[in-house]
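All protein chains but one are shown in place.
After this line comes chain A, so read on.
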Amino acid sequence: MISRRDFLQASMAASAIVGGSGFGNWARLAAQQRLTQDQLLQFDTFGNVSLIHITDIHAQMVPIYFREPSVNIGVGGNAGVVPHITGADFRRAYGIEDGSPSHYALSAGDFSALAQSYGRMGGLDRVATVINSIRADRPDALLLDGGDTWHGSYTCYHTAGQDMVNVMNALRPDAMTFHWEFTLGSDRVHELVQGLPFAALGQNIFDAEWDEPAELFPPYQFFERGGVKIAVIGQAFPYMPIANPGWMFPEYSFGIRDENMQEIVDEVRAQGAECVVCLSHNGFDVDKKMATIVSGIDVILSGHTHDALPEPVLSGETIIVPSGSNGKFVSRVDLDIRDGRMMGFRHKLIPIFADVIEPDKDVAAVIEAERAPYKDQLSEVIGQTDELLYRRGNFNGTWDDLICDALLSERDAEIALSPGVRWGPSMIPGQDITREDLWNVTSMTYPEAYRTEMTGEFLKIVLEDVADNIFNPDPFFQQGGDMVRTGGLGYRIEIDKPQGERISNMTLLSSGEPIDPARNYVVAGWASVNEGTEGPPIWDVVEAHIKAQGTVSLQPNNSVEVVL
């Protein structure tokens, strides 16, 4: 008797070897040193159901550069396994040739040079072309948006998410779940969600007062496609009130709520669901663990941690499909559902090379209409960069080095703290920095750049606390995101130690002296989750700094010593 897990493993092997999913093809494309739209979209339609997944767009409607991380450490059972291998190791693991399109799209290394060859990625008009092509093969394919959609750009901020709602509606999604959307504040979220022509899902979105499921966000939605009854269950980001300002959406409580997830899966199976899909904003490692606890989910479409993998990962009897971020990728997953069981799948992570995939004219027009009122502000040049500016990495990124420098100089501080978020596109050396570029890495509804004093002891507590939210060996205690970035402060971190013992050798970089637990230090930072934080918005602080510099250049950042 062949077990279901054997079936899925056979599917996985077939998809990697035969390359019907295109991953095998990528290496061949690399040899040709050129891509075509047909090659990127090539897919032998399989089974009877197609899922299309896009997630963590962060309001990037037009093509961008986005460098994947070179440092992404896994802990516990996730040490050394995807997505926690990077750069050349990642390429070896998947057989990706150096210098190939896959190298550029999926891994770090030689980014600036490869960006010159392969150009920008993403753009929702190109995404529309991909979706249309899949719908041409399978007209009733389900389009599912994993959230972090209504946040992250100048126009998204100034329209309070309306620009992204309008553009996404033009793509006709079938369902969505949420994270940063809630930082628009609950009133605005209610307004936007009530107007959506598709399902707004979250089995873990609860009413905070009564600890009951929130009425506005149903846990699941049924779809009948290809004669198959499919239940899509939403899973919003579990730690919103901790990682983001809970006072902006006090009516809501979240959490992983895996027990409730199991009840919901059982409920939809009892109602005849032949296929159960979880549209998740848990983050990859949390999804992997959840799949071992909750039984009966066929596919988890995984968002939040911005990982892009060329193949699904099998956890228990569930396949997990992480689809990257910022509009760089669209996942297509075809499923063969027979007799209420998933008997096989075919998958392709489609990279959106903006110069290769033709923009869809209708969606391009919608995007243009949203941007037109802000054209002058978006295109205003505020400086140049000689550096590769990027954000992803566990401990620092050059964008955050620049932001920390700005906080230190413009706010006259000894130490700067910048949040370890994973959104924000990259820039390559020689580019003009426009206001749009600056807002792409700073835009948020709680941008106040505070200036305060903290004792050395309290600074250590902050670092320990954030480190445990990232490196706790139990994924259910990880919030995603990266280490808080520090300016003017160096430290040593031992990843495998328990909370309270990871951080040592804290040093004030300006003097080279050890941090004194009892002394007060002047600290500037931004994105505080506390209500009533005061200060100028971070984009003004960084703009003033860039204007003072003219052309941005940075010192290499060696301030964090990592011990594995």
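Structural remarks
Operating definition for what follows: a residue touches a chain if its C-beta (ideal position, glycine included) is under 8 Å from a C-beta of that chain, and two chains touch if they have at least 3 such contacts; residues count from 1.
Here is the rule we go by: contacts and distances are computed from a predicted model.
This complex has a chain not shown, and the name its UniProt record holds, of "Sulfur oxidation protein SoxY", "Cytochrome c-type biogenesis protein", "Aspartyl/glutamyl-tRNA(Asn/Gln) amidotransferase subunit B" or "ABC transporter ATP-binding protein", is "Sulfur oxidation protein SoxY". The residue touching the chain not shown here, chosen from A:Ala243, A:Met261, A:Ile415 or A:Ile538, is A:Ala243. From the options A:Glu387, A:Asp482 or A:Glu543, the residue with contact to the chain not on display is A:Asp482.
Across the entire complex, the residue among A:Arg422, A:Arg435, A:Arg502 or A:His545 in touch with the chain not shown is A:Arg422. Within the set A:Tyr118, A:Phe217 or A:Phe254, the residue that contacts the chain not displayed is A:Phe254. By the touch criterion stated above, the residues of chain A touching the omitted chain are 56, 148, 179-180, 208, 211, 237, 239-244, 246, 253-256, 259, 283, 304-306, 419-423, 452-455, 457-458, 461-462, 464-466, 468-470, 476-477, 479-482, 484, 499-500, 527, 529.
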